[in-house]
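Here the complex is missing a single protein chain, while all its other protein chains stay put.
In order of appearance the chains are A and B, and numbering begins at 1 in each one.
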Amino acid sequence: MLKFLLEKEFKQILRDSFLPRMIFVFPVVMMLLLPNAANMEVKDINVCIVDNDHSPSSERLIQKIGASPYFHITSTAPSYRQGMENIENETADVIVEIPVFFDKSLEKESAAKVFIASNAVNGTKGGLGSSYLSAVVADFSSEIRAERIQVVDHHSSPAITTATTYAFNQSLNFKRFMVPAIMVQLLTILCGFLPALNIVSEKEKGTIEQLNVTPIKKSTFILAKLIPFWTIGFIVLSICFLLGRYIYGIYPEGSLLTLYFFAGIFLLAISGMGLLISNSSSTLQQAMFVMFFFLVILILMSGLFTPVSSMPQWAQYITIFNPLKYFIEVMRMVYLKGSTIKDLTTQLYALLSFMIVLNGWAVMSYRKNS
Amino acid sequence: MKIVIQTDGLTKQFGNFTAVDNISFKVQKGEIFGFLGANGAGKTTAMRMLCGLSLPTSGKGMVAGYDIEQEPEKVKRSIGYMSQKFSLYEDLKVWENIRLFAGIYGMKSKDIALKTDALLKQLGFESERDSYVKSLPLGWKQKLAFSVAIFHEPKIVFLDEPTGGVDPATRRQFWELIYEAADRGITVFVTTHYMDEAEYCDRVSIMVDGRIDALDTPKSLKNQFNANNMDEVFHQLARKAQRSDN
Partner (left out) sequence: MNLYQQFIRGSQFWAFVKKEFRHIMRDNRTVLILLGMPIVEIILFGFAITTEVNNSKLAILDPSNDKATLHIVREMEASKYFNVVKIIHSTSEIATVFNRGEVDMVIIFGNDFNEKLNHTGGAQIQLVADATNPNVAVTLNNYASSIILQYQMELMMQQKVPYQIKPEIKLLYNPSMKSSFNFVPGVMGMILMLICAMMTSISIVREKETGTMEVLLVSPMKPLNIIIAKAVPYLVLSFVNLVTILLLSVFVLHVPVAGSIFSLTLVSIIFILVSLCLGLLISTISDTQVAAMLISGMALMMPVMLLSGMMFPVENMPKPLQVISHLIPAKWYIMAVKKIMIEGLPLKYALKEIGVLCLMAVVLIGISLKKFKIRLE
């Protein structure tokens, strides 16, 4: 019985004027666009310098700031107040003000101050910008110290050398982090929306009546709806793998097989959710909005753009019920760390539970009579 | 004679509205049973309950020996159904629609192929085998829908306004198909509001406001109401109707 239903579903999808094109065009466009747009690296911070000292030391500090890869000195202003105007009209992100007698107090009192004011409307940028600047200033002061105290004496200054290793992503390539997760987003949108619109459109056309009056089993019906989207998901995922490899040079450290295995489970879960929504909606418009509503929440709370661990506790409890979170973790861990199924047992059980619950629910929510 | 449909006080309410009000009747095997009534009289709702698409609020119904409330899936195995709204897949070809529904009823691919060829030949449809259903004229679509509904040789076929919107010649052809099915022993349960079609039925029931007001052969009904044709019978009964769509 399933064979005949599958034949029907595949033929309908292939004959649609919109869907087959969508299945190819959508991942390509999104894979080209998203990783380039989704970039939260903080660099190219525009600095406005207010130098009230005009001394050799202050000029050296300014030079040092300008030499840092993070900063562009875009303007200088005679006073802090005028510097603020540069912030207001957005030509500068940070003001660095060097007070008068900077050089003298450094020499005489061995202590000087620098004022840093950064625009923190974007909290990350403001915070990181000012902490990068502090690091430059600290660096500068130890340089001065090294020069002016001729004898380097360990006893006089307790020093800790800190070395940092960036594991899994030495070059700090943000795309390596985003691309695998963007694949998950693509799969979710396609394999969530299409099933959500599918059953309800059979309702609107009336063809579902003709199926409801046959002795077709509910589970067979749902399975026949699931398998085509499952297949589409695998095609889309393979396209994404290829694009990731050849456009961004990003390939998994771990095994592709692991990824396909988890994708198989995830796709069933998310399509099951789509079918569930489709079953409980009476019009296409309603199905679209309900799905849209849930997808926005699921995507925002998946850790795709912002880390789950930074969320407050109550929000982290909610993410326990977000299948996207687990699959994004899997993708990132396999892609960047080469994790194996053994490392991913939590995610495996979670995704399996979603698959079973959502599809079981979808079968039950399909009502052949009213 | 064997009874294949039997209802006892079958009722369906939607909130305060009683769509089908306590109807009881029997249909015998091989009969062509006409189910008449004005729009909104409750014909479609009653038929949907008999097909297991809608659960009765109260009362009992047996179709092909199975209880419609307890064993709707067993009922569905023994019946065919053609809904008021044309509901074959428009984006599938003629043979694909036949294959789909025959397959759902558990027929083997090979048997389906053989029977499809025979059917298309009988209908004179061979040239349309590979046409998309959406490109067929309405009359042909309806003939196809009927053929699909009886393709798996059900005990009973339910037809909901099967000839709506087509010309008299096509309706005549359609009724020939119905007679052929009845000759093969398939019980036909048909709703219609064309009174000339009522004359073709073995027995007819007339529904008014959710109740069955009359049930007999067309001949006895005409005698009973002292009328020349079924149209007059119907109008005498319909005059009492409280509710109507139009």
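Note that contacts are C-beta pairs under 8 Å (C-beta built on N, C-alpha and C of every residue); 3 or more make two chains touch, one makes a residue touch a chain.
Predicted model, so just to flag it, every value in this text is computed and none were measured.
Note that the undisplayed chain, when the full complex is considered, contacts A. Among A:F115, A:Y246, A:F321 or A:Y349, the one in contact with the hidden chain is A:F115.
Only one residue in the set A:L6, A:I73, A:V137 or A:V357 touches the chain that does not appear here, and it is A:V137. Only one of A:I73, A:I227, A:L284 or A:L348 touches the absent chain when the whole complex is considered: A:L284. In the full complex, chain A touches the omitted chain through residues 18, 22, 26, 30, 33-34, 36-44, 87-89, 106, 110-128, 130-135, 137-138, 140-141, 144-145, 148-149, 154-170, 172-174, 176-177, 197, 201, 281, 283-286, 288-290, 292-293, 296-297, 300-301, 305-307, 309-312, 315, 318, 329, 332-333, 336-339, 343.
By our rule, only the chains that are shown with their structure count from here on.
Chain centres here are Cα means. That of chain A falls 56 Å from that of chain B. On chain A, the positions that touch chain B within their shared complex are 1, 3-5, 7-8, 11-12, 15-16, 205-216, 368-370.
Within the complex, the chain B residues that touch chain A are 51-55, 72-74, 76-77, 79, 81, 83, 85-92, 96, 99-106.
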